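As you look at this complex, bear in mind that one protein chain is not there, while each of the others sits in place.
Per-chain residue numbering starts at 1, and chain names A and B are given in the order in which the chains are listed.
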């Protein structure tokens, strides 16, 4: 018995976690997938009715807004955070004297809860008392900056806050990438008399392709899961102008009592995430095992 | 010789001036970006120290004329989160009660799992690890509904143990990943030597691997603590009045519609809610960043 235990202890130790993951990740995904095919409303029903929840979802103007917002938010957030992150990384890579302190400042928002970030930016962007009134106070009485409460522009305030929160992290990723480029290649290029900006564009940045991919995956993943920031900053409003799939799902699940819609929207979110993450993880794991 | 070297010196000094100018530009740019990142924190802090009257009349970025800690007091023990007006304090402690055990349990399990996956490979261990890893990346929306039902069935819906349970389950993937990636760098010969020496699975973990693990324990604890403290989705979905974590309470204070909008209290509350993770970041920033990058770039 003790011999058996000694030999199988590794499996015994791993088993509870594995079973937990099987049930609470894969089993639950299965449950949600199943329920997304039923007419569940306030309570789940288990009789499969086909794809009617998905049809309802795609017919819903609110979901339409959420998806459109995800496009706008995702594209701008990823693009700007990447460009800003790369720029900051390159600036910091110039043998800056107080690099440590500056890095700390650029990155601290990442330690904050999205709710804290949302609260701060909600105040800053407050039309009556925030930036708008500050600039008006500087002698521009006609200055208007009411994006937070403007249905057409509110989504951009979420982009702004999200970039503030995450761009420092992208910088940290890129900085690590810049530092990992083989120093001898750079020295060789310097000896060849290649100007610094050319060394960046022709040698260093192309060799960081995997980091770009990582940064993209992380940011895309953040964008799709974005929930807290919207809740704290706009609450999804005005109206549902800043709804994202995550807030739509939550509203359906917990305030509208429409479990079928919640499940189908969650499944769509998961499919989007998996479409991005699975190929990446697969290639990473394969590279590891070789 | 001399007339040849003359123009050379000139160009050199010219380019040197150019370099100094560039250098200045560089530092100015970096400084401006630093201001950009610091500005919200600065605004939060000054606003929290102003009176409501001053907020209404003054500018966003002006320093408080009269420093007042009333807003902080209210935020801590008097602000209303809906109908209750006890401030953030009880919810702050809720977050502590959730985070501490959840971090400890998920870190310990992650260490054991990582140790198995990295050092005691058996058939299928890699598949198990991959499945756990994929689990890290699911949008949690997809498990919210069944989890809510399960917590109900287990009788821990809306309780702090329920939230601890949820955080442990969905933290396992990352903690396992962290420890696994750390332990694979430790040569397998070490385990072999200990086995020949007569030590078993747990003895080797306890006497050899755990003493080596301080850096990765710090990384994992910080990562998990930040994740759990800052969590909102699970908090808002699986808590009820009285068991909410601090993030949920903060959101309720800010969006509370009763009474006058007290921006200074909102800001003080936001800082209080953000302080623990911010503190961790300032004290152990190196490990925080290591966790972030390890959590995003495998390996």
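The rule we apply is simple: a contact is a pair of C-beta atoms (placed from the backbone, for glycine too) under 8 Å apart; a residue touches a chain by one contact, two chains touch by 3 or more.
Convention: contacts and distances are computed from a predicted model.
Asker: What protein name does the UniProt record of the undisplayed chain give, "Glutamyl-tRNA(Gln) amidotransferase subunit A", "Multisubunit potassium/proton antiporter, PhaD subunit", "Sulfite reductase subunit C" or "ABC transporter ATP-binding protein"?
Answerer: "ABC transporter ATP-binding protein"
Asker: For the chain that's not shown, point to the residue among B:32, B:196 or B:260 touching it.
Answerer: B:196
Asker: Mind listing the chain B residues that contact the chain we can't see here?
Answerer: 187, 189-190, 192-200, 203, 207-208, 211-212
Methods note: only the chains that are shown with their structure count from here on.
Asker: Applying the document's contact rule, which stretches of chain B touch chain A when the two form their complex?
Answerer: The contact residues of chain B facing chain A are 26-27, 29-30, 33-34, 36-41, 43-44, 47, 55-56, 59-61, 109, 112-113, 116-117, 120, 122, 125-126, 128, 130-135, 137-149, 169-170, 172-173, 176, 200-202, 226, 229-230, 232-233, 236-237, 247, 250-251, 254-255, 263, 266-267, 269-271, 273-274, 277-278, 280-282, 285, 288-289, 292-293, 296-299.
Asker: Give every residue of chain A touching chain B within the complex, in rising order.
Answerer: Touch list, chain A to chain B: 6, 9-11, 13-14, 16-18, 20-22, 24-29, 31-32, 35, 44, 88, 91-92, 94, 96, 102, 104-117, 119-124, 126, 129-131, 133-134, 137, 164, 168-169, 172-173, 176, 211, 214-215, 217-218, 221, 224-225, 227-228, 231-232, 235, 245-246, 249-250, 253-254, 259, 262-263, 265-267, 269-270, 273-274, 277-278, 281, 284-285, 288-289.
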